[in-house]
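Structure in structure tokens, see below.
Every protein chain but one is kept in place in this view of the complex.
Here is chain A:
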Amino acid sequence: MSIEIRNISKRFGNFVALDNLSLDIPTGELVALLGPSGCGKTTLLRIIAGMESPDGGNVLFGGEEATHVHARERQVGFVFQHYALFRHMSVFENVAFGLRVRPRKARPSEAEIRERVMNLLKLVQLDWLANRYPSQLSGGQRQRIALARALAVEPKVLLLDEPFGALDTKVRKELRRWLRRLHDEMHISSVFVTHDQEEALEVADRVVVMNRGRIEQIGSPDEVYSSPASPFVYQFLGNVNVFHNRMHGGWAEVEREGDAPGAGSIAFVRPHDIDLDAAPISGGMKAVVSHVHRIGPLVRVELEHEAETIEVELTRERAANLELSAGRTVWFKPRQAKVFAVGAAPAPAPKQPFLF
């Protein structure tokens, strides 16, 4: 079922959580709401679920007005960051809950409930845990049970609020691949909230990048990464070097023709879009290596260039060939850069830790 969000706004006291936001989510898509904490992504998800009511605007499910439909009638499956399993019920009863609370007429028979619950538990590969209690499960198992519970009511829309946020890296990776598979099998629309760029880029069909209650960009994972629409998106997705309007050796003149005279601009360059050489290269700039970090398959080099720090990423091989070490003089040259006018640049986003 498609979801349309039209001009939604929401405030908490003086804090604007959502600022006149509109978004279409077509049927069958897996959409990620990505943004830093406090950008309004969870509020948006809760408004779609009916757990929060917007101050203004409309939510439409399958083209029908649903803004004031009660959460229990929305047929929405909701998965919480901290699982929210019913702690005093067994795994089986947790999954059966949505079927048992149905009005008598719509309630399946005990045998049917049993069959459906066991099928769901098989789907999440945890049927052997049916009689356990949530406290006896690991985090990854709990979240899979929470998913099975949400799917038991056959929701038309699945909403997940930082579903893997409380799990460790290895389990998180496994679960998100598994979520992708599940989504494809169930043929429903799914929306999940995350602050983890890698998670959004890997799992989603479309990524909605949010900042300060607004949408910065909507696009496929590839689009938002390779052609960011705003400086915020550029900085939020992956590491980036920022060059302000200054001359950098023979290379950079970042003021564009169309810009008003005097208006500065900023150039963004990804660390892996910079060439590095031990000998002078044409159009390259001179710099001194200050640090060399070997991180898994990559080597991250910090360069000192005119009192500015520049990050460059190389393969291990390349770094070995160059015999990089702190104090060496090298030449670098950006392969590609993206330029924004200064006025378009918001306050720089907090730097994200590099994930691989």
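Here, a contact is a pair of C-beta atoms (placed from the backbone, for glycine too) under 8 Å apart; a residue touches a chain by one contact, two chains touch by 3 or more; residues count from 1.
Keep this in mind: contacts and distances are computed from a predicted model.
A.B. asks: UniProt name of the unshown chain, from "Cytochrome c oxidase accessory protein FixG", "Putative tricarboxylic transport membrane protein", "Sulfate ABC transporter permease subunit CysW" or "Glutamyl-tRNA(Gln) amidotransferase subunit A"?
C.D. replies: Answer from the UniProt record of the missing subunit chain: "Sulfate ABC transporter permease subunit CysW".
A.B. asks: Among A:76, A:182, A:312 or A:330, which residue is in touch with the absent chain?
C.D. replies: A:76
A.B. asks: Taking the full complex into account, find the residue in A:108, A:139 or A:238 that is in contact with the omitted chain.
C.D. replies: A:139
A.B. asks: Pick out the residues on chain A that sit against the missing chain.
C.D. replies: Considering the whole complex, chain A reaches the absent chain at 49-51, 71-74, 76-78, 80, 82, 84-89, 97-98, 101-102, 125, 133, 135, 137-141, 146, 149-150, 152-153, 168, 170-171.
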